[in-house]
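A single protein chain has been omitted; all remaining protein chains appear in their positions.
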Amino acid sequence: MFRFLLRKLRLAQQFKENATPSAGYRLHKSLEENIALFRAELGESPDVAIRRFTLNLKKGIKAAIIFVEGLMDQQVVYDCILHPLMIEAKKETWTVDSDLLGFIQENLITASGLAQEDRFPPLVDAVLGGDTVLLIDGQTAALVVSTKNWEKRAIEEPDTEVTIMGPRDGFTEDLRTNTALLRRKINYPGLVFEQMVIGRRTRTTVVVAYVQGIANEKIVEEVKARLKRINTDMILDANYLTEFITDAPFSPFPTIAYTERPDVAAARLLEGRVAVLVNNTPTILMMPSLFIEAFQSPDDYNDHFLYATFIRWLRYLAFLMSFLLPALFVALTSYHQELIPTPLLISMAAAVEGTPFPVVIEVVAMGAVFEIIREAGVRLARPIGQTISIVGALVIGEAVVSAGLVAAPTVIVVALTAITSFVVPKQQEIAIILRLTLAVLAGILGAYGIIIGLLFTLAHLASLRSFGVPYFSPVIPLQVGDLKDVAVRAPLWAMWTRPQALEGQDSKRQNFGERVPSSIAAEEPDRPPSAPGKRKKEEKNRKK
Amino acid sequence: MSFVMTTGLIFPPLQGLWHDSWMTLLLGLAGGIVFALPYTTLCLRFPGKTLIEIHETVFGPVIGKLFSVASIWYTFHLGAQAGAIFITFLTTTIFTMTPRYVFSVTWLLVVGYLCKKGIEVIARVNEMLLVVTVFLIVGTGFLVLNIFKIENFLPLWSISLSDLLRAGFGTITFPFGQNVVFGLLLPFLHERGQARKAVFMGLCGAALFLLINLVITVGVLGELGKIFIFPTHQAFRMISIGQVMTRLELIPSLIFLAMGFIKVSIALYAASLGTAQLCKLQTYRPLVFPIGVLMVIAAHQIYPNIGVRLEMVERVQPIYALPFQLLFPLLALLAAVLRRLPGKEGQA
Partner (left out) sequence: MKKKWLWWCLLLLTGLSSGCWDQRELERLAIVSGIGIDLHPDGENYQVSFQIIRPDDVLGGRGGTGGGGGGGANKPFWTLKAEGKTVFDAIRNATFESSRRLFLSHNEVVIINEEVAKKGIFPIIEFLMRDAEPRLSEWLLVTPDQAEKVLQVESKLEKVPAAGIAHQLQTYHATSKVRAVSLYDFANHFVQKKTAGTMPVIRIVETDGEKILKLEKTAVFKEDKLAGDLDYRETRGLLWVLGEVRGGIIVLELPDDGATVSIEISEATGKISAVVKERPLKMQVEIDLEAILGGQSTEQNLVTPEKTNFLEKLTAEAITGEVEAALSKARQLGADIFGFAEHLHRYHPQVWKELQKEWESYFRQLDVTIKVKVLIAEVGLTRRPAILFGE
């Protein structure tokens, strides 16, 4: 398998060497020749516009601007380039000897983004990226005016991670908007964006973001190194990157996390993680990612910590159920009937009576049917999708039972499992895989089969690493300090260290347990208001 | 890390304990610590070296190899024994109809997979299971409180001193003395200097939980516990909450089973690692499955029936295991001291 991949990689290497024939080109002196160059490179595509005009300085100089329609702002081009150069220029005093480009740059063009460039390929990139290139006859350099503007989706609340409280903004497809969203959350100079371009054909801009002074530099370097080694011709979505740089490509467990929420991304960045933003994708990648992250919903931090802890435990329970329940059901009904309370056993036996298939097959088949219904519901237009679910759930579920094809308890178990699997959407795919495997194992060997399956899974989880960080930490290896955001959701003032598992710098968020004490005089004379926090702090210091 | 591993190693055989007194356990602990002294000392004298390498430096290539083969055999035998115990457990309590080879094969697969992943993964999985086990033991402790009878511990001194000593000696060799396997693994631990402390802590922790477990078992079953092969299993069988939650014994059984996997994988890991070192191989990985297969065959050959196993654990084991657990490390230590070996290279 690996060898096969390697061969592919090598093939791609050769491919790269043949590609990009225009590397190293420089501009000619003649405007016409330059335009011809662009025509040759960009073809006769109707969206590439070349607008010739005369520069009305002392003498008429021929010039042209090149841009791609739809990627630039017409208004900016008119206001900042065409109007100044064609009309305002008449008033200017320009001596023929001096540097024309420099003069235009300084005195005429009013756009905010402006650069001089004499090599050809970057100019092409600029045009394709939505900038406008100004070519002037007799000049071996061109001006690149930043005029990027295109139709964007507005900032909306992401559908995938809905919260009840907290901010409602979500990342969009536009990279700049996304970086801006992050900047708005973290107004700290240490937030670093490093840009690179990946994908030979798509030339996708990718930004690596991290907070300097918090993130572990080794991890940052590792992320950058892995990104640089990617050699493919298209990156259309964040997942394209994931599959290339993930630690365990065959593991179903995601060692790189996704988010569409700037608040989540900001929180993760400040824990010391690295984010990768991909242009044209509203999902950004967070790494290293731990197993436990899937259970930490942004709402946890917006609710009271006691309630959040309770909900988190419910989530653990639901996740356990989502992959264990069918297997347990199979094991109990076809191997370990002694565990079922007698009255329940009798009603289950009555329900099973007369159904044609063994329980394993029922469970697996119903599970598959459910997945099909779900898939159909997701892919179709929303109103039809709902019809599908109703048909699937009510009609099939009800009919199958009353026809005596499948026992009612099986339908109950499968339905319950289906619901629980939506509680932790980020690990849902694993839940589905595990669920079916465990159910089959349970069908072969009962509870022993389940144990074998779980041991394999556990061993796999224990061996996984995400960018050097053990995937199952802080549970194994145990890091007691990190459990404050795993076993419970501790009050924010008590989460005074960043996750130790990430081994970042500056592990302290604030002083231990330091809350804002009440400044109103205490009513109980024997107990100053800030006492509990201080006392604990002192204890801590003494221990050190 | 090693604390956990040690505990994990000792945990499973508690099914084999049926002594009607907790005193033997404490005696066993004391003995276990004494037994652990020679090899930990050895490992401390030769930091970074496994028992195999130590044997060679101490005794020279030929005799050293003999000693090494002996320790590897012992480890191997240990794994086979544990495997046999657990497979028997499965076939007698839960899966009475399933042929043994099914378990042998699945057992081998899981254990082999764990071994290939290396000691770190084994330790981590073990850590996880250990937490579950501790919760489980404590939890079931509460569940059986209503049928727990403190009188079941009486009379206190019913067995004679010689019986006590013999039983205590039995517990030293099984399970406490089995720690000697760690002689093969100690150098791979993270905090090397603390090896001895870790081993002792592991012994004490293990003894504590064995004790809790024994107390539960004896308190619940009383004298009846004597007649069962797996008293713990039987004690859990007694759990009955409101006539609805009954026959819960499957759950603790399966957890112990999982611990059994860990124990066997440690033994298999140690055996293959030892063999690899003995034969100066680059990696132990290719050895895992062949040795595993041999282990399964050995398990079936050495323990064809449960009677042999009981006999083995109770009578033969103390004498058979003694040289491996105490004599060989002690000899090596003596030789090392006499030849003043550790000083020059040991500190390097």
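Here the chain labels run A and B in written order, and each chain numbers its own residues starting at 1.
Throughout what follows, contacts are C-beta pairs under 8 Å (C-beta built on N, C-alpha and C of every residue); 3 or more make two chains touch, one makes a residue touch a chain.
Please read these numbers as outputs of a predicted model, since none were measured by experiment.
Per the touch definition above, the residue from A:Gln74, A:Gln212 or A:Ser347 contacting the chain not shown is A:Ser347. Only one of the listed residues, A:Leu445, A:Ala462, A:Val475 or A:Ala494, touches the absent chain: A:Leu445.
Taking the complete complex into account, B:Arg237 is the one of B:His77, B:Arg237 or B:Lys263 that touches the chain left out.
Within the whole complex, the absent chain has one touching residue among B:Thr92, B:Asn146, B:Thr283 or B:Gln301, and that is B:Thr92. Residues of subunit A that touch the chain left out of the display are 1-3, 333-335, 337-338, 342, 345-355, 358-359, 404, 408, 440, 443-446.
Hidden from this view is one chain, which touches subunit B at 92-99, 102, 105-106, 109, 151, 154-155, 157-158, 222-224, 226-227, 234, 237-238, 240, 246-247.
Keep in mind that, in the parts below, only the chains that are shown with their structure count from here on.
Between the CA-based centres of subunit A and subunit B the separation comes to 46 Å, rounded to the whole angstrom. Only residues 335-336, 338-339, 341, 445-448, 450-452, 454-456, 458-459, 462-463, 470, 472, 475-478 of subunit A touch subunit B when the two sit together in their complex. Put simply, subunit B touches subunit A in their complex at residues 1, 90, 94-95, 98, 102-103, 106, 109-110, 113-114, 117-118, 120-121, 124-125, 127-129, 243-248, 250, 254, 257-258, 261.
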